[in-house]
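Shown here: the complex without one of its protein chains, the others still in place.
Moving on to chain A:
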Amino acid sequence: MTRINDIILRTTTTLIAFILLGFSIYLFFAGHNAPGGGFIGGLMTSAAFVLMYMAYGFRALQKILPINFRYVIPVGLIIALATGIGSFIFGEPFLSQTYAYFQLPVLGKTELATALLFDLGVYLTVIGVTMTIILTIANDRGEAN
């Protein structure tokens, strides 16, 4: 069988994966007052990872991105739970949220809400679940050696 040269796919992947990651981060931060949020941002990030896995193969991506996605799920769940428990410190009910205005260096006056931390937990959990499902299904051949 001749070797297949897929240089066009690889070159477009290097460009498009960055656009995808940027778009996913935009969706993650836009979720407060526009369509978007943690769920769709996590799905977009895992779509970028899947595109890189399709273009470069499993072995190369393990070297580039040495993350075991199974450990990302509990990290996200713990972040989401910690934002819920953190409201007990201030004597508020479970999962209460608050916001405040801060003067950030580049962005100027910005509203920062604690709901963003809960969204970060959702984001990490969605990335972990999606990548675990896809990589577990993909690993059926050559697992023994």
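Everything that follows uses one rule, which is that a contact is a pair of C-beta atoms (placed from the backbone, for glycine too) under 8 Å apart; a residue touches a chain by one contact, two chains touch by 3 or more; residues count from 1.
Just so we're on the same page, contacts and distances are computed from a predicted model.
Colleague: Could you tell me which of "Na(+)/H(+) antiporter subunit F1", "Tryptophan RNA-binding attenuation protein", "Phenylacetate-CoA oxygenase subunit PaaI" or "Gliding-motility protein MglA" is the UniProt name of the chain missing from the displayed complex?
Modeller: The record for the missing subunit names the protein "Na(+)/H(+) antiporter subunit F1".
Colleague: Using the touch definition up top, pick the residue from A:Met54, A:Leu81, A:Leu104 or A:Ile133 that touches the left-out chain.
Modeller: Spelled out, the listed residue whose C-beta touches the missing chain is A:Met54.
Colleague: Which chain A residues touch the hidden chain?
Modeller: Where chain A meets the chain not shown: residues 4, 9, 16, 20, 23, 27, 30, 34-36, 40, 44, 47, 50-51, 53-54, 56-60, 134-135, 138-139, 141-142.
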